[in-house]
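Structure in structure tokens, see below.
Complex shown without one protein chain; remaining protein chains in place.
After this line comes chain A, so read on.
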Amino acid sequence: MSAEIQALKPVMPYLGQADDGTPYLIGSRCDACGQTHLGRFENCPRCTARGKLTEIHLSEKGVLYNYTIVYRSLPGVTVPFISAVVDLDGGGTVKGNLLDVDPSPEAIRFGMPVKMVFREADTAVAGGEGYVSHFFVPAN
């Protein structure tokens, strides 16, 4: 992890930072039902257990569950881009942009293995300087 990335601030609330600034995805695992959730939870939305959630780091590897190719977005957003829904190894699901793949249905395969990378936010949106976000790239 480069020092530049470690110096950036996360945008998404479920993106945490280790002591040295290295970003990671925050998850919560329910000790009562075993469900893994993205982000911090006090109580379990699945089984209603209270105070049984343990904070964990989610995996940076997973498979493409679903996607769309976005052509029209808000001003300042670079289009087209692939909005991907990724099921992470070991539990948890997260949405992120899929990079390094041609934005066409022919080039994208459901279930393809992907891995997470962290980049400065201005690569995707205007005004993103100084912030970090997670992205996905194919894992081969």
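By definition in this document, a residue touches a chain if its C-beta (ideal position, glycine included) is under 8 Å from a C-beta of that chain, and two chains touch if they have at least 3 such contacts; residues count from 1.
Assume contacts and distances are computed from a predicted model.
According to its UniProt record, the chain left out of view corresponds to "propanoyl-CoA C-acyltransferase" among "ATP-binding cassette domain-containing protein", "Alkylhydroperoxidase/carboxymuconolactone decarboxylase family protein", "Succinate dehydrogenase flavoprotein subunit" or "propanoyl-CoA C-acyltransferase".
Of the listed residues A:Ile26, A:Leu53 or A:Val125, the one in contact with the hidden chain in the full complex is A:Val125. Contact between chain A and the absent chain runs through residues 9, 11-13, 37-38, 45-46, 65-74, 76-79, 81, 83-85, 87, 93-97, 105, 110, 121, 124-125, 127-128, 131, 133-134.
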